[in-house]
Each structure stands twice: as C-alpha cells, then as structure tokens.
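One structure below.
For this view, one protein chain was removed and the others were kept in their places.
Letters A and B mark the chains as written, and numbering starts fresh at 1 in each.
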Amino acid sequence: MGTWPKSFLAELVRVALLLAISLFITGLIISFTGENPLEVFRTLVQAAIGSSLGVAETLSAATPLIFTGLAIAAAFRAGLFNVGVEGSLYLGAFSAAWVGFTLTHLPGWVLVPLALLVAGLVGGVWALGPAVVKVRYNVDEIVTTLMLNYVAIFFTTYLVTYIYGVPGLANAMSFPIAPQARLPRLFPPSQLNLGFIVALFIALILWFLFRHTALGYEIRMLGANPLFVKWCGMPDRKIAIKAMFLSGFLGGMAGAVQILGIHYRFIANFSPGYGYTGIAVALLARNNPLGILFSSFLLGAIYNGESIVELMTDIPMEIPRIFEGIIIALTSAELAVGFHLWRKKTRTREGGR
Amino acid sequence: MNFGDLVGVTLRQAAPLMFAAYGGLFSYHVGIINIALEAEMLAGAFAGLVVTAWTGSVELGLLGAVLAAALLGAIFSLLTEGLQANLVTAALGLITLTIALTRLLMWVATGSRGAFVPQELAALPSLWIPGLTSTPVLQAFSGHSILVYGAWLAWIFTSILLYHTPLGLRIRAVGENPEAARAVGLNIKSVRVVAQLLCAVLCGLGGAQLSLGDLRLFTSGMTAGKGFIALAAIYFGRGRPALTTLACVLFGFFDGFQSRLQLWTDIPPQLAQTIPFLSVVVMLVLVSWQEARRRART
Partner (left out) sequence: MVNSPVPLLQVRGITKTFPGVVANDRVDLSVYEGEILGLVGENGAGKTTLMRIIYGLERPDAGEIFWKGKRVSVTSPQDAMQLGIGMVHQHFQLFPSLSVMENVVLGNEPTVGPFLNRRETCAKVEELIKRFGFDLDPRTSVRALSVGQQQKVELLKALFRRVELLILDEPTTVLTPQEVDSLMDLLRQLAASGIAIILISHKLREVLGVTSRIAVMRKGRVVADVRPTEVTEAQLASLMVGMELQEIRSSWKEHRERKKKTVLVVQDLTVLNDRGRTAVDGVTFELSEGEILGIAGVEGNGQQELVEALVGVRGVLGGKIFLNGRDVTRATPIYRRRLGLAVIPGDRVKEGTVPSATLAENLIAINYRNPPYSFAGVLRERPIKEFARSAIKAYHIIAEPSTVARTLSGGNLQRLVIARELSTSPSVLIAVHPSRGLDVRSTIEVHRRLMDLRDRGLAVLLISTDLDELFALSDRLLVIFRGRIVGEVSPRATTPTELGLLMLGGSNGHVAKELSR
C-alpha cells in the first residue's frame, strides 16, 4: 500500500543528499587529524568491500545492526523511542549464553532456536516496564530505557563475574556455550555466520508484519496519528506495549546472535553500542525493514572498514560514530523545508503586502 | 559508616547534576525537551580538562568548557530551530557525535586514547570554610572545589533569572503559550535560542566539575548518563528549581551511596552501580504515578 514510484524516488534523493552531506562533514573532520579524507575513505571502502573476505566481514558487522535497526524501527513506527535496545541486547545475549551453557544436553536444532527465543522473550520483557509506565503514567520512555541500559550492562557484568563466569579474568566472561549451540560460520576465516541469514529472515518477517498484518497496521496508525487511533476505538495502549515488546524482543535477538555466532560465550561489555547504532540504521532507512538491510550494510561496512583504517593510520578516527552521529542528527532536519521557507519568504514579500 | 563522608560525596556527585539540571530548566521552561544536556556536559568536561592541561590555567579551562558547550548548544539550536529537526533525534545524534569527537580530539590534542590522565593538572581552587573544618559532620561541607559551591549559586542564579527578570518571564511565556507570546510581539525564536545558550553554559560548567573538579581526568563518555539523570531531575521537579535541586541531591546521594556501599560491604560492585540508575527510574515512576492520580481526581 502507498503510492510507489514518486515517493520512493523522493526518498532516495533525500537519503542520498543526507549521506552526501554527512560524508562531507565527516571528511572535513578527518582532515583535522592531518590525514587526507579521500585517502581514508578509499582505504575504508577498499577494506570493507574490496575483497570477498571484506564483504563477508561487512555482512557480519551488519548482522547485529539489522536486528537493532529493526528493533528501533518497531518502536519508532508506534511513535516511541526505545533507546533501551542496548539493554535488551545485553540481557538477550546473556540469556542465550545461559541456555547455551546450561541446557547442553539438547541437540543443536533445538538449542539454537530455543536460545534465540529465550533471548527475545527476555529482551521483550525488559522493555515492558518502561512501556507500561509510559502508557499509564506518561513517563518519558527515553529516560527510563536509557537508565535501564546501564542497569542491564552492570547486571550482566555482575552475573558473569560472580556467578556464571570463568574466574580470574580481567574482563569477565561466561562459560562457553555448548558446541552444538554455535551458529555455523558461512565464510571462514571471516566471522560471518548463520546469524546473518536469521537476520535476513527476521527482516522479511518484520516487513510482512508491518505491511500485511493487523498488528502492523495498528502500530503504523498509532505512530501516524494517535488521536485517530483513539477515535476509531483501537486499543492504543495495548498496541504501544506490543510495539515496545517487539522492539525489546528484536534487541534480545541481536545480542543472542552475537553470542551464538561470534563470541560463543557472554563477554561483559561486549557491545560497542549496537543498540545505539541501530538508531542510525533505522532513521536512515526511514524505519522500513527492507531499507534497514541496506542501511545496516552501509554502517556495517563503515565499522568494518574503520578497523583497517585505524590499523594503518593509528588514529582513532571514530569515523563510524561521527558519521552515525551526523546522520542521526540530520536525518529529521528538513533541509528541503529550509529551502522552501526561504523561497516562501521571498515570494510573500512581493505578493502578500 | 561515616556520615560526614557520605554528605561530602553527595555534594560532589550532585554538583554536576545540578548544573545540568538548571541549564535544562531553561530549556524546559521555554518548551523544549532538551536531551542534548548529555552532549553539552561532555563537551564541557572535555574542553575544561584539556584546556586546563594545555594552558595550565583553570580560568581558561572553565572558559573553554563554557565555550565548547555553548558551541554544541548553538549547533543544537541551528538544527532544531533553523532546520526544524526533530528534538530527540537531533539530540541523540549530537550525543553520539560528541562522544566520538571528544575521543578523536583527545588523541589529537594529547595523544591519549580512551582516557586522558594528565600528570600535572592545575587544580580548581577549593573552598575551606573556617570554623567547619574541625566539626565532625559539618566538615563535610567544606573543602570542595569551588564548582561544588558554584552549583548552589547556580540554583540562586537560575531562580532569579527565571522568576525575577524580563528574560525569565519571556522564557516562561514562550514555553507556556508560544502563540500568545507571538501575539504580544515577542520573537519566539530568539527567546528559545537564548534559553538554549544559557542551558549550554550551565551544562558546560557541570561537565567541567566532573572532569576538572572531581576526577581530574577525562575518559570517553564519562558523563555516563548524567545528562539524562539531570533531565529526570527536571521531570521530577516539574520545572521548579527547588524540587529539581532536591532531586539532584537525592540522585547524587544514591551515586555516592553506592560507592560507599562497596567500601563498607561485600556487595558486588556492579550491583551497587545499578543503584543510582534504578533510583532514577523508581523516583520518576513514583512522581508520574502521583501526577496521574492527582489528575484523575479532578
């Protein structure tokens, strides 16, 4: 549903403009470090997609971003900001690890889906608290979910330091998961694993959910016009809670896939902020599940390539995060609107009097 | 369990929160939900420390902190007023950007990665209150960096500005009813921008207290959610400076409490560290629940 060709083209142009401006500003910042931005970009692109190994690593880097991007988008669509995806990610990761190293007697084809499911449920439940207090008492969900992120990170670190961890390590980590719980690697020696396929699959499911199901419809309508939803008699509170649960669920899966596919154990503080990067992924793709596949690829490429760049130049250029920050900040800036307003002002000066 | 020590820690931990919260109050009253407090604080923390380390002058450091935060505030205003960006996404983006930029600039300026711990650092002057230094509990009120006392002055400054000057009146008017303010001839945009700059300046000082006054180092992302806690304090106080101060003191207390708890008991440090964050959530929920009950009754 929705008129396709014209608005799609307009969206592409908008995204392209956004990317171009963000790249430009990022390049400007890079030049302050004394390095040539074009060189840096070239190295980055080369590293990220210049070889099949690079592409594989990029896809691997994109995997958690697909999940967190979908997670953020699910809440955004309902008009909610679930910044707590990072927390759901951590709890989901730990839950998956726990299933992996506790239920070791189960066969792989049961263990893996079970770990993913448990991770999702835990992540979803974690988002329920902020959801309920937001819906009932209008408590700002940004503050609550952000605070709970820290709680989740500390709590999981605690679990892995004192209870479920291998003792005596500098950075705490849990017991290793059972070998059959590991997600098989798709393209050694890269880290690309089956989790990527799962991510693709989930993205398709989300696409289907939003386009073709009643719940997806409810969430979209709620985000688009909450007043309308009330007047038409739709259960607005329940919809909002379901959206947040879904968001947390996806966040939990994001963590689970990292554990089952790459680390094979829960490592404290393992996430470099996938939950937050998910915001950029979702915004860039305008919360569209299929678009998220592309924006996560883009950001995954930048993260992947950056490690090489850092190796070569020895400068912590923080390119991915700078780029990410600019995108998030600019994404809603109606640059076109600014231009329009300027034009309108000059026009009314002549006509309006 | 040293009560005096607890008081001292509370004061120190509350100070940055107070600065940021007072800054946030200007935003709040002008009608803008300012999530960029975190970014402005971080910018202030970074600039304050680095400039002091470079120049050896604390005054220049504080100036740097204020300017850095003001720069961020100006960018935020440009994005939200000029380009009509969404308040929340613009703020979140700026936070990410600031964290990344401070890491980069830290390397550029000092060659350190992750954390900058200067060997010699000009210290913020501390204030020793005569007569208190020997009394057991009250001595905790003395001996802090001037910014800790400055935070309380900021409370007075903010209250006076908001409630006793034309600017404060206009800020509150624009926030309460922008249409009516326009009808009276006020320039809404410039009032908002001024409020944002005031906010940024105060946040910058808060950040400076964090890095320069308290820990005397800078680590990436060292504000660790304090900007959001300040925001929670504003929500808690419903925009009133006195209640906001109370909230900041309480949050500061919980922060200090958890670190002392670690010293006094066997509690695992990570569990203790969750206390301040949980306290924010709990207090916010309680306040909103009360508000909802009050509204249902009318």
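The rule we apply is simple: a contact is a pair of C-beta atoms (placed from the backbone, for glycine too) under 8 Å apart; a residue touches a chain by one contact, two chains touch by 3 or more.
Please read these numbers as outputs of a predicted model, since none were measured by experiment.
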Quiz item: So which of the visible chains would the left-out chain be touching?
Solution: A, B
Quiz prompt | Touching the absent chain when the full complex is considered, from B:L83, B:A173, B:A247 or B:V285 | solution = B:A173
Practice problem: May I ask you to list the residues on chain B that touch the chain which is not drawn? | Solution: 160, 164-166, 169-170, 172-173, 176-177, 179-187, 296, 298
Quiz item: In the complete complex, which positions of chain A touch the hidden chain?
Solution: 1-3, 212-215, 217, 220-221, 224-225, 227-228, 230-235, 348, 351-353
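Note that only the chains that are shown with their structure count from here on.
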Self-check item: For chain A paired with chain B, centre-to-centre distance based on mean C-alpha positions, whole Å
Solution: 28
Quiz item: What residues of chain A sit close enough to touch chain B in their complex?
Solution: 29, 32-33, 81, 83, 129, 133, 136-140, 142-144, 146-148, 150-151, 154-155, 157-158, 161-162, 276, 279-280, 283, 315-318, 321-322, 324-335, 337-338
Quiz item: Can you name the residues of chain B that touch chain A in the complex?
Solution: 33, 35, 79, 82-86, 88-90, 92-101, 103-104, 107-108, 113, 224-225, 228-229, 231-232, 235, 268, 270-271, 273-274, 277-278, 280-281, 284-285, 288-289, 291-292
